[in-house]
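A single protein chain has been omitted; all remaining protein chains appear in their positions.
On to subunit A.
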Amino acid sequence: METPRIDIWYGIAEIMDFGYPQNLSPEILKLYITQEGVRSPFSSKPKDKPVPNATLQVTGAVGWRREGLAYKKNEVFLDIVESVNLLMSSKGNVLRCDVTGKVLMKCFLSGMPDLKLGLNDKIGLEKESEMKSRPAKSGKTIELDDVTFHQCVNLTRFNSEKTVSFVPPDGEFELMKYRITEGVNLPFRVLPTIKELGRTRMEVNVKVKSVFGAKMFALGVVVKIPVPKQTAKTNFQVTTGRAKYNPSIDCLVWKIRKFPGQTESTLSAEIELISTMGEKKSWTRPPIQMEFQVPMFTASGLRVRFLKVWEKSGYNTVEWVRYITKAGSYEIRC
């Protein structure tokens, strides 16, 4: 325990020198740990790795990337992950809706590459058309709110040219985060009807419609339909997937593993309630919740137009781009 503690002090001293934040990048901090952990005698012998000069990197122009990296195959992975938050009234009016998105990157690139990313966002496109002095292409442009970048992005160039250009750190990192409040494409529509028939019976009818492209499909769709606490017996009819009553969360849980686009699916259930002693408290009707993942679909409509890699040696790179939309808190009142 003694050794790690010294390391922790050392690390903290590097991070917060005299109480001022100095160096928060974990990649660099790793370099400071010169101690070896306690190794069991049976584990393989430690590799002799060159001890890179941390000081140089910190004080250098590109603090977040070591020099002299080399990969056989130069690859870049780019994921756009969005989560949709929705609150819809029982009549289908959208009460609150927004998308929070992240651009995640994983770089395996040699040397000191310079990358440039082009998205179909509004300001970027306008600036581009202005510079190239030609009218902006008609097509969907996205307005991004609250954009935050990783420290590697060159902000001066972003301010002047509105392009995202950067020297990436090695490995995995989050390039940017954003939020969108307008023009959200909702992947699912839910039409619930819940009828209370007397004190001990209820009828639930839920129709779920997928409104994304027919070629796409959603995975892991779960619809949670709340029911009163005194639910005793349930009877289901579903067109797809499987449903059951989960008493510990007081919900009917309807699971559909794969949900193709432009289709619809319904659940109808008859519920019997048990009579209770306490005075009948009216049921508060909590909202229906939904979980899903839709690959290759962005609720915001954001697309990567280009990802350019430029390096002195001029090697070829392979770029991989993925999109995925998940449900945040996707709630429909009933």
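One rule holds in what follows: a contact is a pair of C-beta atoms (placed from the backbone, for glycine too) under 8 Å apart; a residue touches a chain by one contact, two chains touch by 3 or more; residues count from 1.
Going forward, contacts and distances are computed from a predicted model.
The complex appears with one chain absent; UniProt names that chain "AP-2 complex subunit alpha" among the candidates "WD repeat domain-containing protein 83", "AP-2 complex subunit alpha", "V-type proton ATPase subunit a" or "Organic solute carrier partner 1".
Note that of A:Lys233, A:Arg257 or A:Arg322, the residue touching the chain absent from this view is A:Lys233. When the missing chain is restored to the complex, the residue among A:Gly171, A:Pro247 or A:Pro295 that touches it is A:Pro247.
Considering the whole complex, the residue from A:Gln22, A:Ser89 or A:Thr276 that touches the absent chain is A:Thr276. As for the chain not pictured, it touches subunit A at residues 230-233, 245-250, 272, 274-278.
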